[in-house]
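What follows is a single structure, and I will ask about it in a moment.
With one protein chain withheld, the remaining protein chains of the complex are depicted in position.
Lettered A and B in written order, each chain numbered from 1.
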Amino acid sequence: MKHLVLGGARSGKSRYAESCAEATGKTLFYLATAQAGDQEMSERIAHHRQSRSSHWQLIEEPVALHEALATMNHSEACILIDCLTLWLSNCLLLNNWETMREAFLSALDRQSSDIILVSNEVGHGMVPLGELNRRFVDESGRLHQSLAAHCDKVTLVTAGLAQTLKEAATP
Amino acid sequence: MKHLVLGGARSGKSRYAESCAEATGKTLFYLATAQAGDQEMSERIAHHRQSRSSHWQLIEEPVALHEALATMNHSEACILIDCLTLWLSNCLLLNNWETMREAFLSALDRQSSDIILVSNEVGHGMVPLGELNRRFVDESGRLHQSLAAHCDKVTLVTAGLAQTLKEAATP
Partner (left out) sequence: MKHLVLGGARSGKSRYAESCAEATGKTLFYLATAQAGDQEMSERIAHHRQSRSSHWQLIEEPVALHEALATMNHSEACILIDCLTLWLSNCLLLNNWETMREAFLSALDRQSSDIILVSNEVGHGMVPLGELNRRFVDESGRLHQSLAAHCDKVTLVTAGLAQTLKEAATP
């Protein structure tokens, strides 16, 4: 089961994704893409950590998500990746986005664990100034399209409320 | 009945909220949080005023919404608050946001009138530059989550069209 959870900033998407993961009854892994580069980001990470229960094993990987996935490729695991937007941002800065994206999409297809992907919806505002910002918005939208096609379920979270955008029929 | 109406800029959320209020058949109060600080804002307020019918009593309160609510706490009233985003912005500038938010959420729970809350969805674009702007987006998202949990009904308006995100079963 692969589930993409989209939402705006502070939409409650992470909490929703965590409750979906906890409902699986599987061994829970939290794959965090955030890096505590400055104080503001440290506080955001602490805020997220505080709101999770202690049943989670934390893995931190800002770039090579496919390598982290490979270490947890078994059917009794549920891996929550939060969030893909920061991962995209990290890869764009390192100039290895295409490689990392392709490696990740391939890893997803090989993965036997449950995966819940959390990503920010960033494309509903003004087209931002600056070529890098526009590339970020473009690649984010393209990534969401690819992932939505790969996933069994896609949910959009607004004000803590979930809308189902896609739900594959269970066999 | 408490109803949260979310929508982007010029999505038709105010007009939708007004039609919901008018359908209640109750005494209508329009609690406006906007202040006519500059000409552009004056024109926006005039534009909104023009589009409302004359059945409304106008109360203007940019900050202490809980005090305004207390003066209209009876079951024959329907109060439309438009909009919470400006209220948040006003409170952040006055540095009293936490106090005002808590007072407002408590007042909501004590209120026997119908309440319709209008707020802007601002968290679906790029994370904005500047710590204050990011705080605005964060607090806006958190506020929407709290309010959605407090409200019986939550609606998202896009292009004048309403999507129901939450609807509590009527007893």
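Here, contacts are C-beta pairs under 8 Å (C-beta built on N, C-alpha and C of every residue); 3 or more make two chains touch, one makes a residue touch a chain.
Everything quoted here is computed from the prediction, not taken from an experiment.
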Of B:H3, B:H66, B:R101 or B:H124, the residue that touches the missing chain is B:H124
Which parts of subunit B face the unshown chain closely enough to count as touching? 8-12, 40, 120-126, 128, 133, 136-137, 158-161, 163
In terms of residues, what is the contact footprint of the unshown chain on subunit A? 4, 6, 8, 121, 123-127, 131, 134, 137-142, 144-145, 147-149, 154, 156, 163, 165-166
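Keep this in mind: only the chains that are shown with their structure count from here on.
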Report the inter-centroid distance (CA atoms only) between subunit A and subunit B in whole Å. 31
